[in-house]
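Apart from one protein chain that is not included, each protein chain of the complex appears where it belongs.
Going in written order, the chains are labelled A, B and C, and every chain counts its residues from 1.
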């Protein structure tokens, strides 16, 4: 097992014919993912990276039985692409594209409540279950199959930490980049729930950053609901208050959303927090040793 | 027990200060209904028929613990009144007002899917559980408590049939007028499900009319899912095709929505259908005799 | 409320949907003047609120303006399914390369707008649905999200459209959805929607039904309503806020609530009678409304008896009784009237009637007895 994507995943790439879509389709295929279709309106009938392209999601799903999608279409068209996925009952939708308008995402998030589906992102690296399926832009080579679940608001920081884990021979069940935008489809808690329920996951790494209070909420959830150990890392201690640090979501809007506040919340909840990426792997190693 | 409204019902009247609202509030109170509040913006603090009036539903619910509402506000403001009820978690909402725009109702119906609530109507007589609660404009005097559930698209035709039942000493568990508009909050099937689950209901009377195909769908449901006997009556055999017969919903738009088509569907499903209102009561009496 | 073709097209143009140039004419002379103004060959199209005008000869195409007058003369005054043609639309010609079908309607079961499209236009869509159901693309719209771009693409791709036609149909669909929602339509139908030789996409016909309940927010559309088209009784009823439909029998029927009135019609038919009309006085009808309703029913010269069936919910029996007496006083109706009154304040109503009952008013306790009595009186009566 794993969460969100696994051996049963039949992936469709929305926006397969764009530069990034094509590049990462190739990488996802190379990672052994069952990429069954691509969708780009007007390019139906073509093939990209040996994957058949369709004009619409409906057609792609009818012809190939796709059940998960990864979105590379330009930001202006992302909400539409997400609605298209949801309306044809794709169960896991990963929106990689960054720069999706916040008002579009509020509508998507509201619509999601009537759908039995998980949206990851936008502005995220996607989801990867090593050795099973890669619906992401994460470099497959740094992953190795195992029992640590990874959930993160940040993309490259996730790679950094996964790399540290792999170098210590600590494998991953699934890595989920939930994205750092102000409005995202799925928060920490929903992913933590899934890891808690996944028999293959023994320990979870949670990677947060400044902005919002998702880490604080997650800390409370971990303390009250989770039996599996969680190791956390928060980035942004050096970020000046009130400055935008790249992610639109990483705005320090008040005392509550600073790295310090998040770190304190983690400590209060009894969660081990690392001070740098390497230390995350050390703490995970310790945790797994204790558990065995 | 009963369905939708009962001894636990704490009713709020939206639009209590209007002519009809006030008149029927008096009648509902006389029927022994626990009418705890009324709402009319700007009339908060007043009393109508000994019922305290509030400016907003939130206030009314906070102060009185109301859990059901009946709506008499003008058609132009009904969708807003329904949203207000739903947003403060009223579980049964009866919209009596007729003439609510169809496009408003499509939005309401879509919004209802994310709410754990039942909307009856619009353009309906409401819901009455004899001896327990009356959230309706139905004349309480013609009802008597008992074990027959009544569900109907028509208002006055329901009174006619209930009257026939009462005159034969056949009491009712609950009577529900679902309304005859093209878009209504709750269809036959959802009410039939509730009657099927209600221990107090032994037999159900279903009163349909021309237009749409709700009766056909209900017939299929009765045949495949219900254990309790259903007696049906359809009005509109004499209605000329293509003419509007009062209810906006009662438009014969094709072969499928004629009274004949509905009648045939009932017969196929093995449901006893009466040819006039008096015969309904006769068939119910026979059915109850057989059952006992 | 149904709009005439020319009104529907006016509405479509307000939402940037292209139609052919056209002028409405009420006389052969006006028709000729319109044709001369448009120039070239024109179509003369009967304006009636019913289908089947093509088969009935209600559409003619003429090449020369001098032939327009004669063609218009033939169409004006024509009866098409009981509708008298009082106006024709004179419309310019176009080079048509294909005919399609497009409509948006309110789907009762799904409680959502439904889009129907077919590349087989110009014919009855129900026929297409039977002979070639595959050719009809159906798309449901979430009313809170509106028509999404992917749904437009889906329609275009599913129908196999390409190039200018694909683009044109997509634009028309977006505009038609706006027209549908912003006008509170229950139906907007373009059949045929045509592609022209020069790559444009035009609405060649327009069938638009506006939700009557929404007219309070569309005074412009409400004003379009052409009351002259209706039966005089239906006109009066509409002005009074009553639901009235004229039928062919001799037993006048009124009551409160569509279901009860429909049932009354059925019961009268079962008793061997022939209903002369359907009239629903609606909820909460007061004395004045009842009086007007009775007058409308009685003013139909075919009516030989009247059955008045009231079961009070919102409508109170005392008001009904007062309305009945007031109507009888005002209009001096001497037809036999059978009254059956039950429900809210029915007793008070019956008392009022008992004290003042004129000779021609009969009261009955049950609906079936009332129906039998009314039928009997109609069969024995004369006028």
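Heads up, the rule we're going with is that a residue touches a chain if its C-beta (ideal position, glycine included) is under 8 Å from a C-beta of that chain, and two chains touch if they have at least 3 such contacts.
Because the structure is a prediction, the values reported are computed rather than measured.
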Requested in this report: Tell me the shown chains the invisible chain touches, ordered by label.
Outcome: A, B, C
Report task. Check the options A:137, A:150 or A:266 and report the residue that touches the missing chain. Result -> A:137
Query raised in the report: Among A:15, A:38 or A:125, which residue is in contact with the omitted chain in the full complex?
Result: A:125
Report summary line: The listed residue (A:210, A:266 or A:285) that touches the chain absent from the view is A:210
**Report entry** Which of A:33, A:92, A:154 or A:201 contacts the chain that the document leaves out
**Finding:** A:154
Query - Those residues of chain A which, in the complete complex, touch the missing chain - result: 19-20, 24, 27, 75-76, 98-103, 105-107, 109-111, 125, 137-139, 142, 152-160, 163, 180, 182-183, 207, 209-210, 212-214, 217, 233, 235-240, 243-250, 254, 259, 275-278
Query raised in the report: Touching the missing chain, which residues of chain C?
Result: 144-145
Report summary line: Those residues of chain B that touch the unshown chain are 41, 44, 55-59, 77, 80-81, 83-84, 87, 107, 111
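Please note the rule applied: only the chains that are shown with their structure count from here on.
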Query raised in the report: Can you name the chains that touch chain A as well as chain C?
Result: B
Report task. Compare the CA centroid of chain A with every other chain's and tell me the farthest one. Result -> C
Report summary line: Note: chain C sits from chain A at a C-alpha centroid distance in Å of 55
Query - Whole-Å gap between the CA centroids of chain B and chain C - result: 27
Query raised in the report: What are the residues of chain A that contact at least two other chains?
Result: none
Query - Touching two or more other chains - residue numbers and ranges from chain C - result: 142
